[in-house]
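Got a structure here, written out as structure tokens. Questions coming.
Note that one protein chain is taken out, while the other chains of the complex remain in position.
Per-chain residue numbering starts at 1, and chain names A, B, C, D and E are given in the order in which the chains are listed.
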Amino acid sequence: MILLTRKADFSSAHFYWNSSLSDAENERIFGKCANRQGHGHNYTLEVTVAGEIDPVTGFVVDLKQLKDILEHEVVSVYDHRHLNHEVPEFATAIPTTENIAIAIWRRLEGKIPNARLHRVRVYEMPDLFADYYGEHQ
Amino acid sequence: MILLTRKADFSSAHFYWNSSLSDAENERIFGKCANRQGHGHNYTLEVTVAGEIDPVTGFVVDLKQLKDILEHEVVSVYDHRHLNHEVPEFATAIPTTENIAIAIWRRLEGKIPNARLHRVRVYEMPDLFADYYGEHQ
Amino acid sequence: MILLTRKADFSSAHFYWNSSLSDAENERIFGKCANRQGHGHNYTLEVTVAGEIDPVTGFVVDLKQLKDILEHEVVSVYDHRHLNHEVPEFATAIPTTENIAIAIWRRLEGKIPNARLHRVRVYEMPDLFADYYGEHQ
Amino acid sequence: MILLTRKADFSSAHFYWNSSLSDAENERIFGKCANRQGHGHNYTLEVTVAGEIDPVTGFVVDLKQLKDILEHEVVSVYDHRHLNHEVPEFATAIPTTENIAIAIWRRLEGKIPNARLHRVRVYEMPDLFADYYGEHQ
Amino acid sequence: MILLTRKADFSSAHFYWNSSLSDAENERIFGKCANRQGHGHNYTLEVTVAGEIDPVTGFVVDLKQLKDILEHEVVSVYDHRHLNHEVPEFATAIPTTENIAIAIWRRLEGKIPNARLHRVRVYEMPDLFADYYGEHQ
Partner (left out) sequence: MILLTRKADFSSAHFYWNSSLSDAENERIFGKCANRQGHGHNYTLEVTVAGEIDPVTGFVVDLKQLKDILEHEVVSVYDHRHLNHEVPEFATAIPTTENIAIAIWRRLEGKIPNARLHRVRVYEMPDLFADYYGEHQ
């Protein structure tokens, strides 16, 4: 078994707000992230798949196909979008780095032929990232 | 003369739109940046100052003071803000990387004791940046 | 379960020397790191915590609180310090990258509310780093 | 147990071609990588070893020795070489990132005194890398 | 006047050889770069243009158009190619970092609407790069 990781980027706006909390509580918990005008980030996504190497190609996964899946399932939906207002999963979940990683896992799971999704890593900034290995880990 | 450069970061939302153009023209010119829900970036700012070294300190400029000026004049105004809606200079100017560099120059010019502002560089993403050297260059 | 990683930086001096060895042995084993005048590095610390996402906040761990813990427990003690002379754990342990990772683990273990310390990674330079997962791994 | 990782670089030429397939199939599968004139990359290798810290040195592994092993076993063989034409393991295996990681594992396994090889990571580019943990993982 | 810089990447093979020199002289001057099987690099190109900001768009240069020009004039010709064998300018000039920078300048000069080509920077590796400002500088 071998692991292959490919990166992709998306630039999005977001803010943190829980409408079941008071304004004061939102501001206490989320600080400047609670500004509902939104701010944004250059997110970096690292998707790791696991599998056996195909002896014909030397690949775990067709790289062009993997890139197209990331583009179609994630980048085309998240990039240059306001996550809170335009991406359905964040109508209810707060778009924290943790929740974005889980949402991307769910978008990709079962979509990658001949390989198993192993890890989704999302960097919100170079000094902050979340890793998700699926529900069974 | 020697040059000293310090970096600072801010994360902001923005979009590109010229209200004197039609919707179709905005979309043709600005593409996915024309989405008025906004998207965002981790901007990196590099401010370069020029001057002579103070023989007492070995510094061109007091680094703590320079950091405080960048924080007060730029980061506290731009970070975790929606540039189009919350930063006054972008009520009229489109917040392109070029216009952000010029706006930061104007915010910093004349504010740095004992040194001359030499260059403002703004990275919107690691592969795109603008440099401004002031009006007289 | 999800993992969240936050980076922090500190700049410190150190040298490698085991006083139970002869000068010649120290120089043979540690090479130029045995210079007792000391040299130094920009260390980068990556702290990974594991836990469940709080459905109210979308966070595994309060980011502001995590940053304050790293600052209080590690950065304020190590940054701009000579590790051999000023940090108590290196009065006896040689401040190698491995020993620094273990020392930081011990400083942080049990201090992070609602999450489990998963990994401490310390970069001495971009091309050299140590990972510690605790005694039970 | 603690993990120590050291990076090394090599710059090599390669191409992807399976001589048991037709030209058309090679081009369909490998795209522009099928150009048999070759292209090339700045590869980055990360070698992770696992072990106990030697209480005399504070090291899992002697860093100078580890660097020499990477140089002798990998860099001197791969760097400034055409992988398909000059490195024996790629006379038969296609030099994909996955196969390079496995080949480096085989070159290093059993060569590192007092520590166990834990992981070989190979970056072909900053946005694509393979991880191999050995046959028994 | 303001400067805008955009990066692009290409991965190519090359070697250094001057056929008017003896084999021994080639090996003395070019060392391991003289291996005529070729080796390769992930090159990074930074193209800087200078101009005035268009008040309608806030741009010095249309970014989509600039990206297309870099793709058409440089990347599509150099990427996944063997520079010595497949790129016409290197039939005679040795593809050193310096000569690649000049060749790219010549490919781009006069092709960028409404802006002046200011600088071409080519990184062969992260620790080596050449800058060219044109013949008149």
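As a working rule, contacts are C-beta pairs under 8 Å (C-beta built on N, C-alpha and C of every residue); 3 or more make two chains touch, one makes a residue touch a chain.
It should be emphasised that the depicted structure is a prediction, and the values quoted were computed from it without experimental measurement.
Participant: Thinking of the complex as a whole, which visible chains are touched by the chain that is not shown?
Facilitator: Hidden chain contacts in the full assembly come out as B, C, E.
Participant: Can you work out which residue in B:Val60, B:Val74, B:Ile94 or B:Leu108 touches the chain that's missing from view?
Facilitator: In the full complex, the listed residue that touches the missing chain is B:Val60.
Participant: With the full complex in mind, choose from E:Tyr43, E:Phe59, E:Tyr78 or E:Tyr132 the residue touching the hidden chain.
Facilitator: E:Tyr132
Participant: Among B:Met1, B:Ala24 or B:Ala91, which residue is in contact with the omitted chain in the full complex?
Facilitator: Candidates B:Met1, B:Ala24 or B:Ala91; residue touching the omitted chain: B:Met1.
Participant: Which residues does subunit E use to touch the chain missing from this display?
Facilitator: 16, 18, 20-21, 29-31, 93-99, 101-102, 126-133, 137
Participant: In the whole complex, what residues of subunit B lie against the chain that is missing from view?
Facilitator: These residues of subunit B touch the chain that is not shown: 1-8, 48, 53, 56-60, 62-64.
Participant: Which parts of subunit C face the unshown chain closely enough to count as touching?
Facilitator: Considering the whole complex, subunit C reaches the absent chain at 9, 11-14, 32-33, 35, 37-42, 79-82, 85-86, 125-126.
As a working rule, only the chains that are shown with their structure count from here on.
Participant: From subunit B, how many touching-chain steps at minimum until you land on subunit C?
Facilitator: Steps on the shortest route: 2.
Participant: Tell me which of D-E, A-C or A-B has the interface of C-D again, with more than half the contact pairs shared?
Facilitator: A-C
Participant: Which pair wins on C-beta contacts, B-E or A-B?
Facilitator: Counting C-beta pairs in contact for B-E and A-B gives the edge to A-B.
Participant: Could you please state the distance in Å, as a whole number, between where the Cα atoms of subunit D are centred and where those of subunit E are centred?
Facilitator: Computed value for the inter-centroid distance: 28 Å.
Participant: Which whole number of Å gives the spacing of the CA centres of subunit A and subunit E?
Facilitator: 34
Participant: Based on which chains touch which, is the overall arrangement a line, ring, star, complete graph, or other?
Facilitator: Drawn as a graph, the chains match no named shape, so other.
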